[in-house]
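Complex shown without one protein chain; remaining protein chains in place.
Chain lettering (A and B) follows the sequence in which the chains are written, and residue indices restart at 1 in each chain.
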Amino acid sequence: MAKPSIAVHKFSSCDGCQLAFLNAGPDLLKLAELVDIRHFLEAGMADEDAKVDIAFVEGSISTRDELTRIQQVRANSRIVVTIGACATAGGLQALRNLDGRHEEWKHAIYAQPDFIQTLDRAEPVAAHIEVDFELWGCPVDAAQLLAAVQQLLFGVSPLDVRDKVCAECKRQQTICVIVADGQPCMGPVTRTGCGALCPRFGRDCYACYGPSENPNTAAMGQALAGLGLPPADIARRFLFINSQAPAFHRAGLAHYRAGFADE
Amino acid sequence: MTATMPEQRFLPRESLQTLFDVLAERGYRTIGPVVLDKAIQYVELSDASALPTGWTDDQQPGHYRLTQVESPRCFAWANGPQAFKPYLNRSREVLWESRRDSEGNLEFVLPTPTDKPLAVIGARACDLAALALQDRHFLDQARDPGYAARRASLFSVAVHCTHPATTCFCVSTGDGPRATSGFDIALSELDDGYLVETSSDTGRALAAALPLQPADDEHNRAAAAEIDAVAQRQCRQLPSDDLRQTLFSRLDHPRWEDVAARCLSCGNCTSVCPTCFCHSERDQVELGGARSQHLREWDSCFSEGHGHLHGFQVRPETRHRYRQWLTHKLDSWHDQYGRSGCVGCGRCITWCPVGIDLTAEAHAICDDAIEPEDSA
Partner (left out) sequence: MSPNLPRQAEVVDRTEESPSTFTLHLRLTDGAPYRFDPGQFNMLYLHGAGEVAISIVAGDAQAGVLTHTIRALGRVTKGLQQLGVGEHIGLRGPFGQGWPMQQAQGRDLVIVTGGLGCAPAVSIVHHVLDQRTRYGRLSILQGVKHTDDLIWREQYAAWAQLPNTQVLLAADVAAPGWRGHVGQVTALFDQLELDAPRSSAMLCGPEPMMQAAAEQLHARGLTADAIFLSMERNMQCAIGHCGHCQIGPDFVCRDGPVFPWPRLRPLLGVRGF
């Protein structure tokens, strides 16, 4: 039986999620035995138009070229899995969607803005094609990624765990940084998957895994206000890496004023 | 009341280390309280000097802070987020492993227990009451092998509680502040040392190896007075009625909606609860697929997984989930285990990030004195 084939495609992103593969160490070598890696630029395989069983897509759809390329990826792939915050919820670059001032920003930042061929919005992959499975996080967790690969190789869909970070914090016996330290932790509305990485090191979760299931963002916003955050900072907590995730988008806009102005 | 008390002997403070040493000699892995990451936590320790000497706590709904005071005492605090439950009912545990050979045959293997016997120093009355409930759940009808093995070798050194937090209400549930059962040795802490009582053969054998002195009346009086004073200092309590009659008759009470608006459904309350037992199971498969570990992990009635059925979610909204937590804990637990599932430790109040108070919610739903909604 032929080995299943995979591809790793990059769109608008920092490449950090591809590193989850590269950082897998011995598991990456094992993966290379199990599957035929047809396209993965960061690892040196280049065959962008390869037809594959599983395509992993990193990055948001942010340029005109990407609009067509993502359609090709879909057409060439039996299963499409988005990896990371950019691909699943727009990423940091989607903050430009907030105020419709993309042209102004471009001109303010770049010496020769004419070379910047970006769309005025950055969008998650699922806004353009059907996605079979989404892996969240900035970046994705290598163990979660490999577990998803193995499940797909078994022919079952990966386990989609949408529990709150708090659940994992408590399993790890991590002390709550809200209750014991007054930090504006987003754990109660953020999906787990990171292993409660930030709270384990005594700092507040900044929601890089996107919204959990059943997130009470209104009560979370009030709790953040109670911890002393002004509205602009509350807006920033929701409108950060996953600003296009609907639950965070709505919650953030309730506190947002143009340009994250304070009042 | 000193007349009815078991015979107590005195362990001078400077000899507390011998307790650790004797436990170590007898092959125990000892856990006890230390200050770690801004909270009292139970970790493995072999040295009495690691105990939280002079530390005390301030607990309010959604608020926990430690402060240091001038005191020789090591147990002058109320419980932190966990005591020893995670050592028995582990937050994550392999139940079995499935191994598949190249022909596709499966073999199922139980993990080999490798734990040394466990001793806990500083078990509180509330946590011992909770232990009794965990025992009933994991041992009575179906026996959980991992829990059973760890439980069978547990040696517990209780310390009667003299420093309740504002969130504590063990007096109202009848589970504290004095530990009355479930321990091998119990200590009452005084400035100059500990009164020691025993309640099992293992406890007596171990106490015999300690440099104990006769306890004088002053020690006995002081210790009893401190424990009795706890009752006066606890301000929270559960409704005293039989909540079995009440909670299930008020499933439509408006308070369920009210609390759901505040509740983050994060499950912190259930995770810190010493009696909560819910867990989920999942597989963690090794890349290549030859081995897959079947895991058990703490779960919560506040998670979507808890009420998940294909095509149907039993508890889609937070009001359903909070109601499941409260009706189970305070009501249907009576039918399951002959008593309420609440031991009054107050952790769910302190460790709720938004400070929801289980006693206040129970009163709001159960007290008939509650006024109907007025024209606010």
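Heads up, the rule we're going with is that a contact is a pair of C-beta atoms (placed from the backbone, for glycine too) under 8 Å apart; a residue touches a chain by one contact, two chains touch by 3 or more.
If you're wondering where the values come from, they're calculated on a predicted model, not measured in any experiment.
Screening B:Pro12, B:Pro72, B:Pro145 or B:Pro254 for touch with the missing chain picks out B:Pro145. If you put the hidden chain back, the residue from B:Glu14, B:Glu44 or B:Glu107 that touches it is B:Glu107. For the chain left out of this panel, the touching residue among B:Lys85, B:Arg178 or B:His320 is B:His320. In the full complex, chain B makes contact with the omitted chain through residues 95-96, 98, 100, 104-108, 110, 137-138, 141-142, 144-145, 248, 251, 277-283, 285, 289, 292, 294, 296, 299, 301, 305-311, 314-317, 319-321, 323-324, 327-328, 332, 334-336. Residues 150-151, 154-159 are the ones on chain A that touch the missing chain.
Note that in this section only the chains that are shown with their structure count from here on.
A straight line joining the Cα centres of chain A and chain B is 37 Å long. Residues of chain A that touch chain B in their complex: 27, 30-31, 33-34, 146-147, 149-151, 153-154, 159, 161-164, 166-167, 170-176, 178-181, 185, 187-189, 202, 213-214, 216, 218-220, 222-223.
Considering their complex, residues 36-39, 41, 62-65, 81-82, 86, 91-92, 261-268, 271-272, 282, 284-289, 297-300, 303-305, 316-318, 350-354 of chain B touch chain A.
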